[in-house]
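All protein chains but one are shown at their positions in the complex.
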């Protein structure tokens, strides 16, 4: 059995991440994802849902975040969308990865990690939503 | 968290039912389906996958069965498709539900159960596939 | 699925735990193929049956036919609502006596 696709809908509330992570673990086991792919999948969704909840709704209005996973032959395709304020993660400054422990800034790694681990990454603003589409290799 | 949609793909092999049922159980718990809806969901998929495997491939060729569940506001919409020989379940004879124990025929109940428990039921042949679409009430 | 059997007075009680579907029903079928010597009532206690499909109904009807042919009563008890619904829709509820629980069944049958 293969799970070809699974779509989630969440409130903009970090409490949603617990059940979501359990569902991602179930999916990863059901389709026997390689360990790195499974980790990257949870990481990508965790980072972007956290960012949407933390930064996308500064007025604390209720919001909706959707996550869709398609299981293709050679990769997972992930679409994360939120109705928070417009934000293009491709404009997030790249972190400075050199420098000593004293020099390194704390934070600012989430977007970088996901962009680096994804084999493709795109952003669009569509119907008042931020839509991030990314692919993760299945032969990790 | 809500699971809005989940799509499965199976070989025409009854061994696929074990993992599929575990995934349906996970889905039912994750979205807190009412007990009757959860039972009807597994029943509908179990009956139609069993029938496709048992009757759809008399030459024992390899086949593919897909199951898609969409979680709507008031119902679950289920689409079960197989590339077995054409068969319209609406033509399956209705079982005789009266009669004594001696008179009742063994079998012939699967399609009837699903049709009766579904709030809508449709069949079409499309792209060499049998496609059954049915809805299950969420307020069962 | 787990099947257990024990005897209370003249009633042979068979409990079935778990799922009764195309993969598990052959086991119950085998179990019900012979009626224990000297029994006058067979009670299927389905209190811990969480799921039944038409494959399970098949085995139940077969057992009911065998019992009837042998002059033995077959009854069922303890159906959870989703399983009871399947008995209702299949017309089995009017064919086979269904008791709410084991005590109620034994009070009537024992």
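Descriptive notes on the structure:
Here the chain labels run A, B and C in written order, and each chain numbers its own residues starting at 1.
The rule is simple: a residue touches a chain if its C-beta (ideal position, glycine included) is under 8 Å from a C-beta of that chain, and two chains touch if they have at least 3 such contacts.
The shown structure was predicted, so the numbers you read here are calculated from the model rather than taken from an experiment.
Counting contacts over the entire complex, the absent chain touches A.
Panel shows chain A; residues 14, 17-18, 21, 35-36, 38-40, 42-43, 46-47, 50, 95, 97-98, 100-102, 104, 106-107, 109-110, 112-113, 116-117 of it touch the chain omitted from the view.
In the analysis below, only the chains that are shown with their structure count from here on.
Apart from chain B, which is left out here, the chains connect through touching into these groups: A | C.
Chain nearest the geometric middle of the protein is B, using mean C-alpha positions. We define each chain's centre as the mean of its Cα atoms; on that basis chain A and chain C are separated by 50 Å.
Chain B and chain C have Cα centroids separated by 25 Å. Contact with two or more other chains is made by no residue of chain A.
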